[in-house]
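A protein chain is absent from this complex, but the other protein chains hold their places.
When the chains are written out, they are named A, B, C and D in that same order, and each has its own residue count from 1.
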Amino acid sequence: MRLELTKVRQSFGEQDLFVIDQLQLISGSAVHLHGPNGAGKSTLMKIMAGLQKPTAGQVKRIADADESDLQQAVIYLHQNPYLFDTNVRKNVEYGLRLQGRKDPKKVDRVLQWAGLDHLQQRQAHLLSGGERQRLALARALVLDPALILLDEPTSNLDAGSLERIEQMLKDLHQRGTGFLLSCHQDNALTKLCNQHWRLADGSLSGVD
Amino acid sequence: MRLELTKVRQSFGEQDLFVIDQLQLISGSAVHLHGPNGAGKSTLMKIMAGLQKPTAGQVKRIADADESDLQQAVIYLHQNPYLFDTNVRKNVEYGLRLQGRKDPKKVDRVLQWAGLDHLQQRQAHLLSGGERQRLALARALVLDPALILLDEPTSNLDAGSLERIEQMLKDLHQRGTGFLLSCHQDNALTKLCNQHWRLADGSLSGVD
Amino acid sequence: AAESIRLATTTSTYNSGLLGHLLSAYGENHTLEVQVISVGTGKALRMAQNGDVDLVMTHAPAAEAAFIDQGFGIEAHSVMYNDFILVGPKADPANVHGSHTVIEGLQRIAQVNSKFISRGDDSGTHKKELQLWQHLGASPTFSGYLESGRGMGHSLQMASELGAYTMTDRGTWLALKQKLHLQLVLESDPRLLNPYKVILVNPARHVHVKVDEARSFAQWLVNPEGQAAIGSFRINGEPLFVPAAE
Amino acid sequence: MNELWHTFSAAITQLASGDPMLWGIVGVSFSVSASALFIALLPALSVGFVLAYFRFPSRWALISLLNSLLAVPTVVVGLVLYMMLSRSGPLGDLNLLFTRPAMIIGQILLCFPLLVAMSLSAFQAADHRVLETAKTLGASPWQAFVTLLFEVRFALLAALVTAFGRIIAEVGSAMMVGGNILHHTRNITTAIALETGKGEFVQGVALGIVLLTLALVLNVSLGWMQSHSRVLRHGT
Partner (left out) sequence: MNELWHTFSAAITQLASGDPMLWGIVGVSFSVSASALFIALLPALSVGFVLAYFRFPSRWALISLLNSLLAVPTVVVGLVLYMMLSRSGPLGDLNLLFTRPAMIIGQILLCFPLLVAMSLSAFQAADHRVLETAKTLGASPWQAFVTLLFEVRFALLAALVTAFGRIIAEVGSAMMVGGNILHHTRNITTAIALETGKGEFVQGVALGIVLLTLALVLNVSLGWMQSHSRVLRHGT
């Protein structure tokens, strides 16, 4: 599937935050988005995920012919993820439940991936910073999204967690998921990326 | 001033999170605290700051003879800082107002330090991730604390912001403030530190 | 401020406007302020028993007698009377209009099982109504007999809405009749007289009551001046209360 | 003091004797108020949600109006409804006056603005990321709404309890459109009004105790659930 932005402009009041003439993101791609604080990275990602309407311009999702609904999902991961007020396992199951599925095996596998299996029954609001990040990621990945937009997912992670997530993303990437990653430091995850976009001073560069 | 922990133990239910026999932190020191996700770094820092009571053990603040009240402050900075529901400037002024002071010049200076002077009047909840971090830091530093405990303050910062904060901490350090920094990656800030503590598997190592 | 006393009285005397009329007449020559608390007869007597008011004006002979017997009240005086009437739907399905006595009228209502609204609130009116049913043997059990548990005004409105009969004091009827789909179906039976008494709270029970001031107001009511004021009170040109001081 | 104590003990004695008429009255109160709350709940929450998350021109005028309706006495609400349902009113043909459905309608009108106001404030206090997280994980608008309801469930519970308290304890509208007819529309509060009007304070207190006790049972169960489902953590 393909995400297409055309003539997108975001402004608050008088001021333009950014203007983007043309942008494509396709499943299978791996993009690193960087830029100074306040440049509008989070805003752009939310616009791409359809959570926010840009001031002007269009955002289109174009499905490939042979894709199911599920594989067209575009998931945005908040910079500070919000965890539902229930236990860890139920948080992971959330997206599946919405579709009327449960798939306990897959949930088990993802929890293990994320190194949270021993915390399954803990209330989510008790988790540590790094555990929260991992849970948010697990909650998204269990859905096999077509595209996933990660807003600084590594900020609270230790070396071990980072490796774990690298492995998770690699797996997904092999299965065709595309991802866009905003991140200030270079690390194992950004090395997975084959495109590097830079958002600064109101415009996006590095798009091929 | 000196912060002293004696026989501190933290547990949740049956499980011990960590046990620390003896620990000192004095103003002027610069400590890097690291350890895996969920090891208890945030919990330990909150205990040191007096925000949380440990399951057992004592936390004492011992003032030097020539110190004023102000210089005995120990400030903890949340991993995800909470910003008061008002504008940026008022957030910085908060601690001063509590003491009945206003000191607009100092507030100006700190805002500039933190690179937030152009955002003074913006509502805090509109800030970007990195801006939030910087604001939280500015709000603490304006108080000239004796000790400051920073919980992953760099996680959302771009290179420019990082440099800025490095400069801020250096300044403070020269004036005698001690700091304890929890951080997963090595970076400019951790290089400022002359002690490196590691919290893992329930105990603290590297303390001299 | 001037001295003031508190008078607990029934809604029928206050809501009809009689007390407003009397107090403005009284105020012409007196400085004593009379604060009126208008409640049901039962509650008025209860307030007097607790010593929360200085005098009462009620219309429930049996309850008043008990009140005085128990030593809560002194110096009861008859002040005035008015009368009760039966009202009902304009079609008068039970043909109460054609009956000679109130007992007969009630009997007809029960026989055809018409709706009848009883106040059911232990008020003077309700007690009177139950007394009348006693003449027919027992308390009414026909299914049209509904206990509204409300004041006269509301019971009349309910009767009007439901097309029912009810017994009312004449004052409330005159005040409300324009708004009701009801007509007067029976009046002028001597059994329907409704006497009012004024009673002072016993200062031996409650030392703080202002018995002298209360007495002076009660005296005014039963003296020619007050009696004349009662007689001159009119609603839509019709007199409501008949002065009856002995 | 004696008087007060006497009234209380007499009330307790009376309750202990177990009076079928009394329990009939209690039944009317509960069935009417529970029905009203049940009917008003979802529409009120939806309106609260729309007011919290959508911006439209007359939004705050609407909020102000709803809040203001809380200050209208129940008897006035009852009065207006009475005039609607009365024979000479526009809905007179429905023949609803002095029936339980009329009481239910009255109580719906009374709890609706309260539920809206309280749910609005609950939704406003909720984290802005709740809906975004739900949506991005694939929730339909309706599912996202349900997720939000779950996240603010404690505040909603408080709203529910307050609304139930308001309508089960109100007398103005029940008296006006119900009529306090014995065996039909007499509920706890209209019965209390009647008894205290008679100077029968014992009965009034007894019925008040019934209401308090039943509310306590309800609240204790809710409170128990609530306090046992939450473990505290200090923020990080």
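Rule of thumb we're sticking to: contacts are C-beta pairs under 8 Å (C-beta built on N, C-alpha and C of every residue); 3 or more make two chains touch, one makes a residue touch a chain.
Here the structure is a predicted model, which is why all the values come from computation and not from measurement.
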Per the touch definition above, residue among C:35, C:111 or C:183 touching the missing chain: C:35
Which residue of D:35, D:86 or D:143 touches the chain not shown here: D:86
Residues of chain B in contact with the chain not shown: 46, 49-51, 73-78, 80-82, 84-86, 94-95, 98-99, 123, 125-126, 128-129, 139-140, 143
For chain C, residues in touch with the removed chain: 6, 11, 15, 35-38, 50-52, 151, 153-154, 156-157, 175-176, 179, 206, 208
Absent chain, residues of chain D that touch it: 1, 3-4, 7, 55, 59-61, 63-65, 67-76, 79-80, 83-84, 86, 88-90, 114, 117-118, 120-122, 124-129, 132, 152, 154-155, 158-159, 161-162, 164-166, 168-172, 176, 188-189, 192-193, 196, 201, 204-205, 207-208, 211-212, 214-216, 218-220, 222-224, 226-227, 232-235
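Everything below uses one rule, namely that only the chains that are shown with their structure count from here on.
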Distance between the centres, which are taken as Cα means, of chain D and chain A, whole angstrom: 44
Centroid spacing, where centroids are CA-atom means, of chain A and chain B in whole angstrom: 29
Numbers and ranges of chain D residues touching at least 2 other chains: 236
Residues of chain C touching at least two other chains: none
